[in-house]
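Right, one structure below, let's go through it.
All protein chains but one are shown in place.
This part shows subunit A:
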Amino acid sequence: MQEVFASLGTGFGVALAPFNIMLVLIGCFAGTLIGALPGIGPINGVAILLPIAYGLGLPPESALILLAGIYYGAEYGGRISSILLNVPGDAGAVMTTLDGNPMAKRGEAGRALSLSAIASFVGGTFAVILMSMFGPALARFAVTFSPSDYVALMVFAFASLASLVGKNPWKTLMGALIGLMLATMGIDGNTGVPRFTFGVPDLLAGIDFLIVVIGLFGMAELFHLVEQQVTGKLQTLPVDSSFVRMADLARTKWTILRASIIGFFIGILPGTGASVASAVAYGAEKRAAGADTSEFGKGDVRGLAAPEAANNAAASGAMVPMLTLGIPGSGTTAILLGALMLFNVQPGPLLFTQHPEIAWGLIASMYVGNVALLIINLPLVGLFARMLTIPQHYLTPLIAILAFIGVYSIVGNPFDLFLIILLGMFGWLLRKMEFPLAPVILGFVLGGLFEDNLRRALSISAGDWGILVESWKSLALYGLAVLAVVLPATLSYLNKRRARDRAPT
């Protein structure tokens, strides 16, 4: 514990430097704005702004502080469009519409927004506290992982991804495989043999991470927005002067606490993020309410507080495996992990000891950022609400312009501009085919690490595949992987059967 406080001190030294405080504020503000805009979620926001942040030439800890601010700021902002428009700003804010929008329709938009801001703040802060306590311990444990244990960890990560994300597990797996296959292009680091480069010199170094991210999450989103485009203004409900009451907080204090815990632990699981967390928290709250559920879905304060606390806790929880294991817990944290690699910082359990200024600086900045978000969000919510009325036909071209600025300013090569457009078309097509995109980026980021560890493990054992199942750690992780696949399938089967039994025949 002592050690944690000392390290947090170092972290605050970084996070409270005036320049970094400014970046936290900018990140949180931009994030809230991005989250509030319907259609553009945290992952798109971080993807579009990553190259620009990289191009600014910031030190790695400052760039990460900025990007993380955009990330959890966007999780915060998602609730604004959920409540006022009944259109979730991102997948994690879907559950917020259920009770948030009815409250706003009742003329209690101010109350809903302020209550959800406080729930978000508690969820976010609670998760950061848990992260500072458990993160270093997990990292210390992970240092003992051998290459074969890492292989098992990756298998677990992809298994839980396949079973929890998307409707069709085969499509999720295929998405991850596309990412893994893309990552094999370029010169093999161990032998110097070029793979899948077709003699093109530009491909020797592999496909640039930035290009993939901005293509799949920036340009693909643009095509999606063009397709879904709604003409005319969306009708926002007005923000009135109602405000959260003490009674609301007293009524929801246990709800918020429960949802924060659920959110944090679901966030830690690889591949599951805010959307799963908020749905589970909402369901748990409904069950916990017992007989008194008539108000749920009609504007119950508990139904609003639970998903908001959970999705913000999950957003921070997803950072835990990224920082401690080097395995991202969600698509957005996969992008943050890739950002670290761009700065030549190797993520993994040694990050806490080798780069304490990055790991702890980031954690400390999240304490600052959560307070900043609460302060920004309470008085300025009217301003953000007005942003919602900006018509889509101005926002959509803006995505392309920002993507082009980012890519061109780093690579300085117009060829890459064509590449991101093509990747954008491919991403749009994948999305139309109901392939989730997050696994693609997760596979792309983890591809090198997965292969390296497998090859290192087999080098140690001189080619004996038995080494993969030798240690108890690997076996436990494979067990968890099987559980992650079997459990959700069994539960949905049982649910279906129960529903069928109940239905009159």
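Simple rule for what comes next: contacts are C-beta pairs under 8 Å (C-beta built on N, C-alpha and C of every residue); 3 or more make two chains touch, one makes a residue touch a chain; residues count from 1.
Just so it is clear, contacts and distances are computed from a predicted model.
Per the UniProt record, the chain missing from the shown structure is "Tripartite tricarboxylate transporter TctB family protein", taken from the list "Tripartite tricarboxylate transporter TctB family protein", "Na(+)/H(+) antiporter subunit C", "Succinate dehydrogenase" or "Copper-translocating P-type ATPase".
The chain omitted from view is touched by exactly one of A:S62, A:N377 or A:Q392, namely A:Q392. Of A:F19, A:F141 or A:F196, it is A:F196 that touches the chain left out of the display.
From the options A:I52, A:I129, A:L203 or A:M387, the residue with contact to the unseen chain in the full assembly is A:I52. Of the candidate positions A:G9, A:G297, A:G382 or A:P414, contact with the hidden chain is made by A:P414.
Those residues of subunit A that touch the chain absent from the view are 52, 55-56, 167-168, 170-171, 173-174, 177-178, 180-181, 184, 188, 190-191, 193, 195-196, 219, 222-223, 226-227, 229, 231, 391-394, 396-398, 400-401, 404-405, 408-409, 412, 414, 417-418, 421, 424-425, 429, 432-434, 451, 454-456, 458-459, 462-463.
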